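What follows is one structure encoded as structure tokens, with my remarks underneath.
With one protein chain removed, the remaining protein chains of the complex are shown where they sit.
On to subunit A.
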Amino acid sequence: MLELRLVQGSLFKKVMEAIKDLVTDANFDCSATGFSLQAMDSSHVALVALLLRSEGFDHYRCDRNLSMGMNLGNMSKMLKCAGADDIITLKADDGSDTVTFMFESPNQDKIADFEMKLMDIDSEHLGIPEAEYQAIVRMPSNEFSRICKDLSSIGDTVVISVTKEGVKFSTRGDIGTANIVCRQNMSVDKPDEAVIIEMQEPVTLTFALRYMNSFTKASPLSNTVTISLSSDLPVVVEYKIAEMGYIRYYLAPKIEDEDEEPKPGVKNERD
């Protein structure tokens, strides 16, 4: 038996919007600690990890650890039917192959039940070790979103480099190049607008902008985003979900090709 009630139902909707572009099918895991998900995109370049802790729900009951395979496109269709202020309850019975979404209007005069079929999904669960990152950047989420969007109109990849001066996002494309530097700025009156850089050592990594852009779909969940970088690890882009948990995206960097060896006499056009 599983029953999760969230008065602030729009949160479910926002979470869904933040995931569905990246992953088509995924297993949601429920346990006494909370409601979580880990899923990779089809090419295994990016991973999303979601946690909504049980304390954050208005009612949380989960008798045993379960996983529910859902198609995120379908789930999103169902959740779109919920009003912005609706209370959302998610229910499933043991041994059942469906999950029910119940939407209650705030004044309780309308109650809707949507039942969705579950799926069997074979998915690999990756073990993500705790790690110390060489650089951690915290910045306003809409600022990061804007940067990724702007850069992707010029190039396919972004080079993120963190130095003492600040964090630099740069790209290069057929029409030209772009560099955006955000300096450390700890404005006290508006903490959400601060750019805070914690750096052990300078780091520079390259990523595909396409994925970054789909991560920024989580911006409505949080005013700030935290980007953790290490030269030998995937980047972590984290959006905290107030009092409940987080949504974290991991993205494998682009790596220098070890097989690259220019032929003698032929000019290698790579820079």
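Note that in this section a residue touches a chain if its C-beta (ideal position, glycine included) is under 8 Å from a C-beta of that chain, and two chains touch if they have at least 3 such contacts; residues count from 1.
Going forward, contacts and distances are computed from a predicted model.
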## Note on the structure
Of "Protein cornichon isoform X1", "Ribonuclease", "Flap endonuclease 1" or "Large ribosomal subunit protein mL46", the UniProt protein name belonging to the chain not shown is "Flap endonuclease 1"
### Message
Which candidate, A:F57, A:Y133 or A:Y250, sits in contact with the chain we can't see?
### Response
A:Y250
### Task
Identify the residue among A:I128, A:I154, A:I180 or A:I196 that touches the chain left out of the display.
A:I128
### Task
List the residues of subunit A that touch the chain left out of this view.
2, 27, 29-31, 40, 42-47, 64-69, 92, 94-97, 118, 120, 122, 124-129, 208, 233-234, 250, 252-257, 259-263, 266, 268-270
